[in-house]
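Contents: one structure, followed by commentary.
Yeah, one chain of the complex is gone here, protein chain that is, but the others are all in their spots.
And then chain A:
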Amino acid sequence: MEAPLTSAIQPGVSLDIKGYEAAGGYQALRKVLQQMTPQEVTALVKESNLRGRGGAGFSTGMKWSFVPMDMEGPKYLVANADEMEPGTFKDRWLLEGNPHQLIEGMIISAYAIQAGISFVFLRWAYKEAAREIRRAISEAYAAGYLGRNILGSGFDLEMHLHTGVGRYMCGEETALLNSLEGRRAVPRAKPPFPQISGLFGRPTIVNNVETLSYIPHIVSKGVAWFQGLSRTGDGGTKIYGVSGRVNKPGAWELPMGVTMRELLEEYAGGMQHGYRFRGALPGGASTDFLTDAHLDTPMDFTAVAAAGSRLGTGTMVVLDDHTCPVGFVHNLEHFFAQESCGFCTPCREGLPWTEKILYALEQGQGTAADLEQLDLHTRLLGPGNTFCALAPGAMEPLQSALKYFREDFEQHVHEKRCPYGNHTY
């Protein structure tokens, strides 16, 4: 089984430039600079139907095509490496194991939109990744892959590493751009989209690490190869992960469209002894629960959506039968309430409210009216009602928990205690 993104990565080793080149690295870049126009690169990526791996699944080539190529002045490319979705650790694997793959992807992408300056916006806690990226960037400069007149092509690109200060909000691309500008990490209204007015008000593309890392492979091996990797209409492989009380939690690069069951049973080794599967968040903390009824759902953008959730980052968080779903969701809402940027009312005030209700339920102080409030919040904090997608994402685990585990919530109310005996902080 092919694993183009991760096959060169060895545990505990960060591939340096020599190792990367030996594995065929920077050949795609040479090909692009020597043989392809920027428009051709964009067309290729568009044709591949590479969908953004950050969670939204938007067509990467389409995103690039919105950049006004005739606009004078600087353009920017930004790698969103602010991986902070609870339960998600897929980009870290790529960042620490093979930073040059990302850098090559970024150079090609920057070339496609003719950006002259690029940034890696990295989660502050990824200290090791920061060290490796910094090293890899300087190696790339030394080798002439970055800087002025790259490989004699006349194309210039600067690349900088920017480490964030630990705000989940920065995963949202416009908040990331504000943060990168030195402003508060609050999202921006769209339109205008970053492709038109992004970093410093200039055309900017923000792509996820996994997305950008794929670019060299698509360039080298072509569209048909890329699509052939997948079991479904969404091309390529995907890094999937599983966390929770499974035997072998981890992350694996697998063909797009493996089923939840395969992931859980074959790769994660099934549930730990004595624990039963109750449900999972298929794509990180901000996705709806799926339950055993959905275990045969192929993990791609379309099928997971049809099952009532989102593929998100593709890293599954498993809920077992010994863990209180109320406490589980409380933990998540605590995170989301704390990470709300405070810009729009429903998110700023609504999330702490849900968190407090969930806490009260766990303490045996919840009421039936509280459950109604939770229901109300899952409806009112929906997409479009809030300024960005943070609160709607936060409502996804809550609304599906209320749907699938309603009796647990009601038991908390009736018994005036947590039946699992769990204690949340």
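As a convention for this text, contacts are C-beta pairs under 8 Å (C-beta built on N, C-alpha and C of every residue); 3 or more make two chains touch, one makes a residue touch a chain; residues count from 1.
Throughout what follows, contacts and distances are computed from a predicted model.
Colleague: Since a chain is absent, check the UniProt entry for it and pick the matching name: "Sugar ABC transporter ATP-binding protein", "Cytochrome bc1 complex cytochrome c subunit", "Molybdenum transport system permease" or "NADH-quinone oxidoreductase subunit G".
Modeller: Options "Sugar ABC transporter ATP-binding protein", "Cytochrome bc1 complex cytochrome c subunit", "Molybdenum transport system permease" or "NADH-quinone oxidoreductase subunit G" narrow down to "NADH-quinone oxidoreductase subunit G" for the missing chain.
Colleague: Please pick, from A:160, A:184, A:276 or A:416, the residue that touches the omitted chain in the full complex.
Modeller: A:184
Colleague: Tell me which of A:167, A:217 or A:412 is the one touching the absent chain.
Modeller: Answering carefully, the residue with contact to the hidden chain is A:167.
Colleague: If the hidden chain were put back, which residues of chain A would touch it?
Modeller: 71, 167, 169, 184-185, 188-189, 191-192, 196-197, 200-201, 337-346, 348-353, 356, 360, 369, 373, 376, 380, 384-387
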